[in-house]
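For reference, the structure I am asking about is given below.
Apart from one protein chain that is not included, each protein chain of the complex appears where it belongs.
Labels for the chains are A and B, by order of writing; each one numbers its residues from 1.
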Amino acid sequence: MIDKTTIIVHSGNMDKLYSALIIGDGALSMGMESTLFFTFWGLERLTKGGLDKGSLSMGEMDMNMFNSRLKQANVATLEKLIQDYKELGGKIIACEMTMEIMGVKKEDLREELIDEYGAIGTYIHEARESKINLFI
Amino acid sequence: MIDKTTIIVHSGNMDKLYSALIIGDGALSMGMESTLFFTFWGLERLTKGGLDKGSLSMGEMDMNMFNSRLKQANVATLEKLIQDYKELGGKIIACEMTMEIMGVKKEDLREELIDEYGAIGTYIHEARESKINLFI
Partner (left out) sequence: MIDKTTIIVHSGNMDKLYSALIIGDGALSMGMESTLFFTFWGLERLTKGGLDKGSLSMGEMDMNMFNSRLKQANVATLEKLIQDYKELGGKIIACEMTMEIMGVKKEDLREELIDEYGAIGTYIHEARESKINLFI
């Protein structure tokens, strides 16, 4: 077992992307390894321009208010969080099956962020040896 | 600790059922054990005819488009995935408390798929010794 965090990012909601990236960045900062496996709606956030397009998972607050509160609280943008994630050595895997289902091509994706294109076997291989596994 | 994947299937959304079953089948194919614990809306998918009734967790695509893309991408149906899951030796537990809350009787369920009817203690017992734990 390796000191690693592996997260399936299934959701495309902005608040859940925040949770996934904050956990990934936090794990890396504390000396753990980290893998994010983007699938389904999560993968759409890795398309060009996709990081800004997520809605919120609950209707209790609207997007404008959420964004202005993030600014007020000095929380980094998703773009900054994902750049930090890469700089800290975090790994990103794009789900090939989702690409086929959603009709997403490699050139639609921000390929500079993606370390590997993989299937379920790739995920199990990562997760099986991880101390922290989450589905978001 | 056993080389096992234990997943709580709380959601009844079709895309999340896909994730749960693909992970379960993948784990089994790679020699792991697997347990799916169906609860709340997830359990409703195990009622007769229930596997076809799930909606999508995000409104970015409608159900007809999703289904036709699954076909185009040659992705197996949920029915095929759950049959494979059983053939590969996967275990399915139905949550008894959910049955009481939702008014679901054993005869409403596809009993041939279910290995055990259990409560939270059954889940903790499985999860506590599993390498991969997820809540979907």
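Note that in this section contacts are C-beta pairs under 8 Å (C-beta built on N, C-alpha and C of every residue); 3 or more make two chains touch, one makes a residue touch a chain.
In this text, all values refer to a predicted model and were calculated from it rather than measured experimentally.
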item: Interface with the undisplayed chain - residues on chain A; value: 3, 5, 7, 15-16, 18-19, 22-23, 25-27, 29-30, 32, 57-58, 60-61, 66, 69-70, 72-75, 131-136
item: Those residues of chain B which, in the complete complex, touch the missing chain; value: 1, 8, 10-13, 39-41, 44, 97, 100-103, 120-121, 123-125, 127-130, 133-135
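Note that only the chains that are shown with their structure count from here on.
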item: Separation of chain A from chain B, taking each centre as the mean of its C-alpha atoms, in whole Å; value: 24
